[in-house]
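So that we are looking at the same thing, I have put the structure below in structure tokens.
Of the protein chains in this complex, one is absent; all others appear in place.
Note that the chains take the letters A, B and C in the order they are written out, and that residue 1 is the start of every chain.
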Amino acid sequence: MTVRAAVAGASGYAGGEVLRLLLQHPGVEIGALTAGSNAGQRLGALQPHLLPLADRVLAATTAEVLAGHDVVFLALPHGQSAAVAEQLGDGVLVVDMGADFRLADAADWERFYGSPHAGTWPYGLPELPGARAGLAGARRVAVPGCYPTAVSLALAPAYAARLAEPEAVVVAASGTSGAGKAAKPHLLGSEVMGSMSPYGVGGLHRHTPEMIQNLSAAAGERVTVSFTPTLAPMPRGILATSSAKARPGVDAERLREVYEKAYADEPFVHLLPEGQWPATGAVHGSNTAQLQVAYDEAAGRIVVISAIDNLTKGTAGGAVQSMNLALGLPETSGLPATGIAP
Amino acid sequence: MTVRAAVAGASGYAGGEVLRLLLQHPGVEIGALTAGSNAGQRLGALQPHLLPLADRVLAATTAEVLAGHDVVFLALPHGQSAAVAEQLGDGVLVVDMGADFRLADAADWERFYGSPHAGTWPYGLPELPGARAGLAGARRVAVPGCYPTAVSLALAPAYAARLAEPEAVVVAASGTSGAGKAAKPHLLGSEVMGSMSPYGVGGLHRHTPEMIQNLSAAAGERVTVSFTPTLAPMPRGILATSSAKARPGVDAERLREVYEKAYADEPFVHLLPEGQWPATGAVHGSNTAQLQVAYDEAAGRIVVISAIDNLTKGTAGGAVQSMNLALGLPETSGLPATGIAP
Amino acid sequence: MTVRAAVAGASGYAGGEVLRLLLQHPGVEIGALTAGSNAGQRLGALQPHLLPLADRVLAATTAEVLAGHDVVFLALPHGQSAAVAEQLGDGVLVVDMGADFRLADAADWERFYGSPHAGTWPYGLPELPGARAGLAGARRVAVPGCYPTAVSLALAPAYAARLAEPEAVVVAASGTSGAGKAAKPHLLGSEVMGSMSPYGVGGLHRHTPEMIQNLSAAAGERVTVSFTPTLAPMPRGILATSSAKARPGVDAERLREVYEKAYADEPFVHLLPEGQWPATGAVHGSNTAQLQVAYDEAAGRIVVISAIDNLTKGTAGGAVQSMNLALGLPETSGLPATGIAP
Partner (left out) sequence: MTVRAAVAGASGYAGGEVLRLLLQHPGVEIGALTAGSNAGQRLGALQPHLLPLADRVLAATTAEVLAGHDVVFLALPHGQSAAVAEQLGDGVLVVDMGADFRLADAADWERFYGSPHAGTWPYGLPELPGARAGLAGARRVAVPGCYPTAVSLALAPAYAARLAEPEAVVVAASGTSGAGKAAKPHLLGSEVMGSMSPYGVGGLHRHTPEMIQNLSAAAGERVTVSFTPTLAPMPRGILATSSAKARPGVDAERLREVYEKAYADEPFVHLLPEGQWPATGAVHGSNTAQLQVAYDEAAGRIVVISAIDNLTKGTAGGAVQSMNLALGLPETSGLPATGIAP
């Protein structure tokens, strides 16, 4: 069986990455490619690294063009996915790489996104407790945000095992592709090279409620998250430092044991051997999340470091992994566990 | 009056930066330049950016060569400063850019550095409460570590004003020059470009006790610090995200007020206007620390962002500022408040 | 005497750099700052590295605002300088960092810029034969393009000494700030980091006729230039590789001798010792051009490498140096010969 896939938003970074992965997926044939303002252009002019698709011309994003595929990946600006999905019907698997269907709480959505809540779809982070089952046979998938992917994988096991107090502190550095391909002065190479800067400080980043949702579910109680994202001078990658106060009785051995058990069978989450630390450079282009844990006895805190490629495991890789599960394909098909280095 | 300055360790990054600043200092004449394994070489071959000193030849680091100056800057490996300082006598101001004399607690020193404690010198961070007075007329100065500079400036006002609980969480990103000029595989350009990675996770970094010392002094009680340093793909700069739980009654207005007051008269600490965030790219080559504060109501935490140039305010700028105070020169002499951007 | 300076286009990279230099110029007081679409904003929001000017508010660029200064620096889009200059009159020194008045040949101008030729002003590259004299007392100065600065300094001595055939081949790499601060997709950090790319290949770059003009003047005959500019993943700096076939009788010794003599007394052009090669990292933020020469006997070519900071010696430093000469100030005032490294 070959799955026919369409990609809406094929000229952006998320769209380009899903195409890179689909090109190496043995069970997928690439169908329609659409774009907004770039409709009518050759893909080769916009995504010159996708050589096998260079001569494809981008169509305008309409339900007509996207219909008739087995799966449609949406890489659209926030707020546009619902209208497209409705027109596609249940015969098509829709994998949304945008934020629209990630949050269960409508009030959270409205506070952070400022628009009416569109609904909630099965959440495409199969490594979370219970999530894999919810994806089997799904017709709609909400792919997690890149930061929530890195942070939820980092802290969910600690919360599920009741190791940590429900007040998490997260500081994460992201490559610039997380901010998309729209040209803005602060994202110019001249501005970002050689500089680190924060944004959305003080609980303002839209990924905060998504982290809270995931960690609270794992903990079985409300978890607060102090989240500070920073922009790093690199195109790809997220390095997240997530910590929380340890509960009484926790020590380094118990901590490691919990994480080893949590991810022992996961193909894409890799707890590094003791003494080795994650680096975004080691997961460049791969669907792997690298993790390492530490127990800081003097400060009484659990510290978890996670590294992912924001465009692969953090977006398009998570999308393909979810598609595989929804369609009953092998979960790892088309998904590299090997990165490109240096 | 012209001050004659010698620099020991002139071929490294700290030594090079102190020379860059001294070259623009109106009251300083540059005397002896010494090095370890690079002794005998032209400075121009090792520090080609210091054109006016290109033809200077590096001497071996000995007390004889360093004697006879008004001030000697030491940029030596840990553990070597005491012996040199002893031989120089009290007639010479010795400004140590190494760690040897920063910590007051001998047990802390021994635990983190693994060697006998050499003593404690006046601490060269004049913006800390009481520190400026201790530097006036000093004959010995211990220049703070780069991370402790960024973090102490960030959190000392909150602790001094009793705004925060005594458990700080700090995640900081540093440019690679903080790791020095010795060639190590993990510091190769091929390894660091495009990658973020942590090190010294879990309370192991040697700057941790120095932060604890400074923040505890400001707080008047023992403060714990969970500190995670990360290596960023840039040559210079530290961006520190420092947070702590807010004490009851704290709000955004009160927080800002405390910081405005704390740094109103400081020439080198700049609280940005509301809505603007620090970036290391804005303090590249300058002695300025940029700060911004936020109160995250949902998480109940104070978050302070600070950006410095690790080699300027974080090392050599702090050293020159301390020299100015010790010798009664204008505090800002030779110290740029303007960075180089982009 | 204090010179009062205005800067038109203060929110861009060239404008920001001229302000950085003027802030350290002992004989200059900074007057009006103007901008186009950024008029009305605080400079601190746009150029956060220029801390001493942070609270200045940008005015709209009009002759009224710029009048009444001793010198006006223009950092305007091509084609806008003539109108401003006309209204300022001869009482004001106008230093144009744009291209409008660089070319003597109207046909060249029209072919490469597509608009009517505005005229020709004294050319602000004092190191070219005869140029310094033309700048003394000038009321108008055309600052050279960044690439022509690097390339003319590299090859003019060889042509003036009749060492080279009149067919030059130049390949140069520039940092991204050369492309300005306007947000364009191909200049995003995500696009430029980790990538090298050419542009304007095949003789199309607008700096080509300017190089031809300068080298032909030095040679006393028409020189052709094959010029290929490339965009490098760094914010600043130009590294130019300029070569030409050697005339009979040239050897390495003769070549070096000519360059040593040509630049022996120049404060800002530095021929490196044999065996040492220029690097843009060694001239970051300085007004120095580093040069090295080689004679490739097997290929029969003279190869000259030059490194400058495109924003300093290549734009704003050249502008301030020209101002100094025009106003009879010391040529090196306000101009750092020391770079920032690493």
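Everything that follows uses one rule, which is that a residue touches a chain if its C-beta (ideal position, glycine included) is under 8 Å from a C-beta of that chain, and two chains touch if they have at least 3 such contacts.
Because the structure is a prediction, the values reported are computed rather than measured.
Colleague: Which one touches the absent chain: C:53, C:179 or C:193?
Modeller: C:193
Colleague: Which residue among A:38, A:61, A:81 or A:177 touches the omitted chain?
Modeller: Final answer for the missing-chain contact: A:177.
Colleague: Touch as defined at the start, partner being the missing chain; which of C:64, C:110 or C:167 qualifies?
Modeller: The single option touching the absent chain is C:167.
Colleague: Sort through B:126, B:144, B:198 or B:235 and give me the one touching the missing partner chain.
Modeller: B:235
Colleague: Identify the residues of chain B touching the omitted chain, counting contacts across the whole complex.
Modeller: Contact residues on chain B toward the absent chain are 13, 175-177, 179, 181-185, 187-194, 233-235.
Colleague: Considering the whole complex rather than only what is displayed, give the residues of chain C touching the chain that is not shown.
Modeller: Against the left-out chain, chain C lists 167, 169, 171, 173, 175, 188, 190-199, 201-203, 208, 224-226, 228, 230, 232-237, 239, 241, 243, 245, 277-282, 284, 292, 294-301, 303, 305, 307, 342.
Colleague: Residue-wise, where is chain A in contact with the chain that is not depicted?
Modeller: Against the missing chain, chain A presents residues 13, 16, 20, 23-24, 42, 44-45, 47-52, 176-177, 193-194, 235-236, 270, 272-273, 276, 279, 281-286, 288, 290, 336-342.
In this text, only the chains that are shown with their structure count from here on.
Colleague: Of the chains present, which has its C-alpha mean closest to the combined C-alpha mean?
Modeller: Measuring from the global C-alpha mean, the nearest chain centre belongs to B.
Colleague: How far is the middle of chain A from the middle of chain C, if each middle is the mean of its Cα atoms, in Å?
Modeller: 45
Colleague: Counting only residues that touch at least 2 other chains, which ones in chain A make the list?
Modeller: If we look for residues of chain A contacting two or more partner chains, we find 175, 188, 190-194, 233-235.
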